[in-house]
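Below is one structure, written out as structure tokens, with a few remarks after it.
With one protein chain withheld, the remaining protein chains of the complex are depicted in position.
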Amino acid sequence: MLSMALSRRSIWVFHLNTGSCNGCDIEILDALTPVHDVERLGIKLVASPRHADVALLTGPVTVKTLPMVVRALRAMPRPRAVLAIGACACGGGIWHYSYPHLGGFENLRKLLDSMGIVIDVVGYVPGCPARPEAIIDGIIKLVTRKEGGSR
Amino acid sequence: MIHRILALALKSGVATVRYPRQPPILTEEFRGFLVFDPTKCVGCGACTRVCPANAMNLEIRGNEIVVEYFAGRCILCHLCFYACPFGALVATTSFDRTTTNFEDLFDRVAHEGAACPSCGSIHATKRLIQFVDLVLKSEGIEIEDRLRLCPECRRIEALRALNAFRIGMEREGVEHGVE
Partner (left out) sequence: MGSAARVLETLVSSGIDRSRIEVLDDRTLLVEVPRNELRNVVATLRRLGARPRTMAACDDRSRDGVYRLLYVYAFDDLGTTTILSVALDPRKPVAPTVIDVDPALDWYELEAWDLMGIEFEGRKLRRLILPEDWPSNLHPLRKDVSIEEMKKLYKPLATWRGLEIGADSVALIPVGPYHPALHEPELFVLYLRGEKVVDIDYLGFMVHRGIEKLAESMTYDKVPFIAERICGICGYAHSVAYCQAVEHALRIEVPDRARYIRTLLLEVERIHSHLLWIGVACHLLGFDTGFMHTWRIREKVMVLAEKLTGSRKMYGINIVGGVRMDIDSDKLSYAEKVIEELRREVPRLISATISVPQVRKRLSGTGILEKSDATRYAVVGPTARGSGVPIDVRKDHPYAAYGELSFRVPTYSEGDNMARTMVRVEELEESFSIVEQTIDALRKVGGWIANEEYEIVPGRLGIGSVEAPRGEDIHVLITDRTTPYRWRVRAPTYQNLPALRAMLRDCDLADAPLTIASIDPCFSCTDRILILDLRTGGVTIRSVRKVVGG
């Protein structure tokens, strides 16, 4: 099933850092470099959200990054998929009690809903940092859902 | 330049681990997600006090006490694993909690709450109180009713007792040393 979903077309991902500590970001990079090499699964990192199928979102969404995050997600074509990577993005992580951020993607999603920006599928990859293997799993799960749901 | 790179590439060979077709590079030391065993948890709350990320939560909902493990916030430090006196949290090397359903990130157990005999508020789980009873009985200690009160009532009770004691002392005309 996995290979079917993936072979249909390649998945372009876009990396969106919303104030993370870099831990998860370097793990995303790790997934792209030779040892994990996600490009073999057709997963390709692109530089613009306009080209992306999936946004890899890390960090607890700090208020200062919020405008960029909103714009980037809005620029993505439908169906939009977001993969919330790391404890920060899933549930605010160790920061969740603090003040200058939204505390993870769930709250951002509520905000986006109120602005009429629909996120079609969301995947969650917990862990601090999330392992590269878990990130690969996450993308595969997300894509399987996305393909299944939209066709 | 090219020859050096080619030499480097040839020497290093294939580095890629073809996960998920091949098993991941995972050492047995990896601190992975916890497996929460609701049958063992008594709702003592020890884990919630050590958790730096507040991923373990204990919440009173109506007359139930809910213990909740939120994997989505867990930073994999395993402090709760060392803190849980009942072995209800098992440390694993699993990293697989990825999901597309937010609710999947929660493990919960709802314990029946024990009401305070005086004010009726829920302050501990029945299981915990039963467990304490059991331990104390095995030591041959009978529990005084005072100990079944909730912390607030216990405080009031203690103050009342202290007051009664002091008034008694004053009546007898005894001077107390501490002002």
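Points to keep in mind about this one:
We call the chains A and B, going by the order they appear; numbering starts again at 1 in every chain.
By definition in this document, contacts are C-beta pairs under 8 Å (C-beta built on N, C-alpha and C of every residue); 3 or more make two chains touch, one makes a residue touch a chain.
Quick caveat, the model's predicted, so the values are computed rather than measured.
Counting contacts over the entire complex, the absent chain touches A, B. Contacts to the hidden chain, counted on chain B, fall at residues 1, 4-5, 7-9, 11-12, 15, 25, 27, 29-31, 50, 52-53, 75-78. For chain A, the residues in touch with the chain missing from this view are 14-30, 32-35, 45, 47-50, 59-60, 62-68, 70-72, 74-75, 93-95, 97-102, 111, 114-117, 128-129, 131.
By our rule, only the chains that are shown with their structure count from here on.
Of all the residues in chain A, the ones that touch chain B in their complex are 2, 34-37, 40, 87, 90-94, 96-97, 104, 106, 121-128, 130-131, 133-134, 136-138, 140-142, 145. Chain contact summary for the complex, chain B toward chain A: residues 15-20, 24-26, 33, 52-55, 70-76, 95-100, 102, 104-105.
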